[in-house]
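The complex appears here minus one protein chain, its other protein chains still in place.
By written order: A and B. Residues from 1 in each chain.
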Amino acid sequence: MTFWNDPINFIANWLTGLLTGWGVPDLWATIIEYALGITALIVFAMVLDILLVWVERKVVARFQDRLGPNRIGPFGLIQPFADIIKLVIKEDITPANADKVVYNIAPVLAATSVISLWAILPLSSRIFGVDMNVALLYLVAAGALGTLAIIMAGWSSNNKYALIGAFRMVANMVSYEIPMVIILLIPTILADTMSVQGITQAQSGIWFAILSPLGFIIFFISAIAELGRSPFDLIEAESELTAGFNVEYSGMKFGWFFASELLHAFTFGGFMAVLFFGGYGGFFGLEKVAGFGWLTNPFVESAVFLAKAMFGYWAIMWVKYSMPRVRIDHMLAFNWKFLVPLSLALLVTTAILHKLLIVLPTWQYAVGMFASNVVIITGTIEILRAHGRKQRKAEEKLSPQPVKN
Amino acid sequence: MYSEWLYIGVFIIIGIIVPVVPLVFSALVAPKKSNPSKQSTYECGIETVGESWVQFKAQYYIFALVFLVFDVETVFLFPWALSLNRMPMFVALEGVLFIGILVAGLVYAWRKGMLEWV
Partner (left out) sequence: MTAEQILFLLTGALILGSALMVVATRKLLHAALWLVAALFGVAILYAILQASFLAVVQVVVYIGAIAILFIFAVMLTRREMRDQGQQTRTNWWIAALLGLLILAGLVFLILAVPGADRLPAALPEGLDTVRALGNALVSPEAYVLPFEVASVLLLAALVGAVYIASVGKKD
């Protein structure tokens, strides 16, 4: 075992030797090692987060035919660091009527809920926090704490805009969580495990996005809703609620809401890669071919993972800067009358077909799963088309005859 | 070997410390020149009228109740999904029956017009 093959275990073994040599008890040696590793991981996430500010601003500028930050440093790369210094030295204004304790806890909780997702993010087969057997539910649990943070922020500000933002957060939660959790069951069934490492390794032959493209689409939509990004950005909605739940926050407290939103989007890009695009692996068996063994090097795997996560993040941005905001009743109807029935139908089909086809050779299995998704998608589109035609007819009957000119 | 939860516990504690550090640093270096108009509620420059903690539509609550029922349901489905591969075919049908019973509830709520926004 060398540093290049297994960096985490290499350092951990060295540290264990060092600490037990000093006479540190076993439990404390483990805790110190964990704390050092975790601090390194979180600092990495934070530096990445700072760079994401630059990526976000540069990409939105390109979408809107602008240049974006380009003054400080090459391509404006130093700009986010300047932003952070500005946020830290800004005066922190707390409204006189705010509920001070809850008001101050909320930004910390928002950041913690996103950071804690990195505990289960598999950067590589040998660089990861912890491989839990309930990782997918942990993902949902961390999201629940993020929801709570936004509701706390919205309520404690004692501001009408912020409170409406908090109410909309509840509507947002009830519109994405059920389809998302149902779709999380699909990789669980396909990989026969809930651990993210297991799901990644189950995709070394074929990506789950090929076995279940519809599952990926539904997960993508509900992930955007969980992130509260446009077209589901009702909780912020700057044109109607000024800034929604965080309207009263300033300085670094606002900074944490902003930073955790960006990191959350990137982390979800990472989870999309893990659940549907093979995570750090998924080279379709290429790594077993002679001469391509270097693909399983942990540093190469991490680079592949970060690239896939960045692509997912970019796709989320693409939707964000192209779509107008949905109305709240449309959002609820879209969820309960469309996404929930569709995801339940997909889950039932996947479970039964997976059970029936798993005995077949891999390619027949893959074709069968893909075909079932195509059938569901076509059927859904046909039902929607028929429904739309019916509604159009009903409206034509009601409206007066068009005037001929 | 210690439990994975020890790792998660340490992770969450450090995950709380990391956001607090810049806030403390900011409290030390940031200027503090507060006055009543700075501390007033922000409503784009207009004075707040009445109570800020306003009442809101009860309509959301129906969706929230339906949501709660489905949330509990999906939690039951995770152990089912994990046992699917090792068990015979009828296990998949048990799960389908479980989902079917709840879909009946969703259809009932839909028919009763509870999923309409009024």
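Methods note: contacts are C-beta pairs under 8 Å (C-beta built on N, C-alpha and C of every residue); 3 or more make two chains touch, one makes a residue touch a chain.
No experiment lies behind these values; they were computed from the predicted model shown.
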item	value
Touching residue (missing chain; options A:32, A:46 or A:148)	A:148
Contacting the left-out chain in the complete assembly, out of A:11, A:137 or A:333	A:137
Touch residues of subunit B, complete complex, unshown partner	1, 3-5, 8-9, 51, 53-56, 58, 60-62, 64-69, 71-73, 75-76, 78-83, 86-87, 91, 94-95, 97-98, 101-102, 104-106, 108-109, 112-114
Touch list for subunit A against the chain that is not drawn	27, 99, 102, 132-134, 137-138, 140-141, 143-145, 147-148, 151-152, 155, 163, 166-167, 170, 173, 177, 194
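The criterion applied here is as follows: only the chains that are shown with their structure count from here on.
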item	value
Touching residues (chain side subunit A, partner subunit B) in the complex	27, 30-31, 34-35, 38-39, 42, 46, 87-97, 107-108, 111-112, 115-116, 118-119, 129-132, 136-138, 155, 158-161, 163-164, 167, 170-171, 173-175, 177-178, 181-182, 185, 188-189, 192-194, 242, 247-248, 251-253, 255-256, 328-329, 332-333, 336-337, 340-341, 344, 347-348, 351-352, 354-356, 358
Parts of subunit B lying in touch with subunit A, wherever the complex brings them together	2, 4, 6-8, 10-12, 14-16, 18-20, 22-23, 25-27, 29-34, 36, 38-44, 48, 52-54, 56-57, 60, 63-64, 66-67, 70-71, 74-75, 77-78, 81-82, 84-85, 89, 92-93, 95-96, 99, 103, 106, 110, 115-117
